[in-house]
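With one protein chain removed, the remaining protein chains of the complex are shown where they sit.
Naming follows writing order (A, B and C), and every chain is counted from residue 1.
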Amino acid sequence: MALSEQAGAAASFERRVLRSAGEHHYLRVRLELPDGGARPNVAQFKQLVVSALKELHGEVGAALPVDVLTYEEKTLSAILRVVSSGLVKLWSALTLLGFYQNRRCAFRVLQTSPFLLALAGNSRELVLD
Amino acid sequence: MRVSLPDRCRRCWENARAKGTERANARQQAAGEARNGRRHRHINAAQSRHCTGSGCATEQQAEVTSGHSSFPASLRLAGRCVSVAVPCLAAGSVTRARSPPRWRMAVPPLQRLGQAPRHLLVCEKGHARHARSRHAAHVRDHAYNCRVSFLIPECGLLPEVLKSTIEDVGEYYLIRNLPVHELVAHDFIDAFVKKGSCYALTYKTKIDQDNTAALLPNGNLILSVDKDTYEELGLQGRPSKYSGKKVMRYIITIDLTGCGFHPDSKKHNRVLWALKEKKPLEFDFLLAWYNTGAEGSTLMSYFSKNQIEALKPKITFSTLRDLQCPLLQSNELHGKPEESCSTEELFEWLGAVLNQVSLDNKSSSFLSTYCCPQPNTVVEKAFLCTITGFIIPEKIIQLLEQLCCYFGEPKLAYWLTLTVHGFADSPVSWRESEHGFHKGGENLYNFVIFRNLDYWLQMAVGTNDDCPP
Amino acid sequence: MAGFSDLNIPQGPDKKSMQGLLETAAHLGYSAVALNHVIDFKEKKQEIIKPVSPSELFPSLPVVQGTSKRIKVLTRLTLVISDPSHCNLLRSTSPNIRLYDIIAVFPKTEKLFHIACTTLDVDLVCINVTEKLPFYFRRPPVNVAIDRGIYFELLYTPAIKDSTMRRYTISNAISLMQICKGKNIVVSSAAERPLELRGPYDVANLGLLFGLSEGEAKAAVSTNCRAAMLHGETRKSACGIVYTLKKPRKVEEEETLPACKKAKTQA
């Protein structure tokens, strides 16, 4: 019984190599605002991201599918998902965003990865001691 | 209503005209062909001709744009006609070109905008109890792991079989300001490197900026150093694969257990001199040692004169309620529509679960369109355990074994997963294949273990990495 | 020393805000910054003062995030030249100028750009990013500058502040890239507030917008900055052939490599 199962498994060994096949890229970002003042809620946050894209890359940029996967209003940090070909556009748009509601702000991109799973364990932020 | 060019505007033409090139005939033909409606097929030919200097390809482009002047149509053509190029304006069409173009020598600047960093995902499937199964070898080859997490659906508490393994995940040591030459000393080699598996990795060093060192259990000491340090050290190494045309980083590999490295050998003395006097390198090190049976002195007592502290991995448990889980079939790596999910879908889903991403969105929702892959079921509870620290492969193999044993008794769950994250800044990923940071330095793998002990193994690496074994 | 650097932190009178900027820079992962002292000859006669020693200004430098080292602070002098006579200052061996780690010029006309690229003993040539280019870049001076190991500096803070300046920044940067082919570019901030600073990886990604390739973009915030610093060091240390260490232990002599490629000995 066990033997036959093993034989079946042996026949079924399979390896697939997916080269740059990920459709999406993921970014972990944090919005920095001066102390005090209104904090955006999740809808406003997404609006801010889209407006940043629109400013730098126009309507074509604003049409990029960007998803806010998670957003924490307390820390203003979020995980964004974007199609791979739009990564550079989104990233540059976030970098060049300077104002939120006429107040200065800055997007800090903490991590980018083609794998969402990789965002769960960032060894650079790990404090082991 | 149009009339011929009046004389006045002919003069304008002459004024405005650039250098005349006479390739009119071929061009006219090409334009004629394009007009016959077989546009797409001619594009390659036209483009190659275009390379010789005429404007055929663009002429066709013009034809089409004038044909349907609506934007999406021209966009679609633009996207297809140069799948290697233009993603820059084709926001809508790019999603179709699944794999971004591979990097070439001369990519026009604008097209770089549409390129995403290269990455690799290797999926394997096999059987955990098969004699020739290499799953344990893959774990062993991935020396430096910072985070291990496992997810068991239909389970609310830590299963009994895993309790002892979790408790015995092993401690590791952090030594501050340890000179590298102490790792090359023969006392150390004899006491630890040769008597078990000794793992060491520099802590808080960045592989793309600083010098980094790592000791592999096979006795190889790997130094990844920048150009300045390399020149000062005077040890033989090779240029890093990922440092570009102007080499700024070198890799030095020293085999500590090799026969040429006995205490009085020339090589040993040279290495010791280089690391002690020529360029004394000091790092904070993470250390772990695994030995089978034989008692010996411990790292703690050996390095007692250095600043050493023993650390325990941090373990967190959580129970997820009403989790949407994709349906999987162990023999269908690609998944089947309506029956099971593919391995990439699972990989993304798992990332979503570990990052606490909400899974129940609609394709029309404003914030996020991510949803759990189809088909899926809702499980009432799922158990998630995460261990962070400097975790050695031997313990992961033990854990993997115990997870297989979990299915020894009949369980509700059909599968469970074990995810292992590597250090982004380690100089190697699998075995001794060089690892770089680029933009994320990701190197991780994930096991899906099925009830019948079939497994899927997914290994993912980023841009500056070789293909996993 | 291929860590990330930002070679342009404007030196202001306010010590506290400077401290804030340095802390943010360290937090973002920059391992070296240069405090920039700007002298514009258009405004009244300005004296070139001695560089303020960073150790005096900041008793405790912040630790670079993710490492255990402290941020390195250099001094930099930028001369805005709009008239050929201004160059004389650089030619004369003014003792104060020699004290700065990095010397940059900001040429306002084509002729001065040519002079800056070909003859002046400087490390950086600033490119105007806040207005339409007053002249076209020509290949010969740019090639000479690349051969001499002089770097071109692009700033990104104006692009954050204002939409029009953003256009000029990108368009001037692309014009420059067409001539210099992405070589010898340094991207730095000129940020006056912490919220105008951006992380090194973000800046490297911004380089892609400016027409750099990924490798060149990363070099623009790391290795090119290091090279510019070393180029500045050659001025102080007899063309970089002989370098005296502060510790009276030994004088290190190294082979006669080209000055700009010289490995730096750490004091």
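Just so we're on the same page, a residue touches a chain if its C-beta (ideal position, glycine included) is under 8 Å from a C-beta of that chain, and two chains touch if they have at least 3 such contacts.
The rule is short, and it goes like this: contacts and distances are computed from a predicted model.
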> Absent chain per UniProt: "Ribosomal RNA-processing protein 42", "MIP18 family plant protein", "Ribonuclease P/MRP protein subunit POP5" or "Exosome complex component CSL4 C-terminal domain-containing protein"?
Replying inline: "Ribonuclease P/MRP protein subunit POP5"
>> If I'm reading the header right, one chain is hidden. Which shown chains does it touch across the whole complex?
In response: A, B, C
> Of the residues C:15, C:42, C:91 or C:138, which one touches the chain left out of the display?
Replying inline: C:138
> Among A:18, A:31, A:60 or A:94, which one is in touch with the chain left out?
Replying inline: A:60
> Which residues does chain A use to touch the chain missing from this display?
Replying inline: 53-61, 92
> Contacts of chain B with the missing chain: which residues?
Replying inline: 1-6, 9-10, 12-14, 16-22, 24, 27-28, 31, 53-55, 58-59, 61-62, 65-66, 69-71, 74-75, 78, 86, 88-89, 108-110
>> In the complete complex, the non-displayed chain touches which residues of chain C?
In response: 136, 138-140, 163, 166-171, 174-175, 178, 209
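By our rule, only the chains that are shown with their structure count from here on.
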> Given the two chain pairs A-B and A-C, which is bridged by the higher number of C-beta pairs in contact?
Replying inline: A-B
> Cα centroid separation between chain A and chain C, in whole Å?
Replying inline: 32
> Which residues does chain C have that touch at least 2 chains other than itself?
Replying inline: 66, 201, 208-209
>> At least two partner chains per residue is the criterion; list those residues in chain B.
In response: 112-113, 117, 206, 439
>> Residue numbers of chain B touching chain C in their complex, please.
In response: 107, 109-110, 112-113, 117, 204-206, 208-210, 226-228, 231-232, 244-246, 248-249, 284, 439
>> Going by the contact rule set out above, which residues of chain A touch chain C in the complex?
In response: 32, 34, 55-56, 88, 91-92, 94-98, 104-109, 112, 124
> What part of chain C is in contact with chain A in the complex they form?
Replying inline: 28, 66, 156, 159-161, 163, 166, 193, 195-199, 201-203, 205-206, 208-209
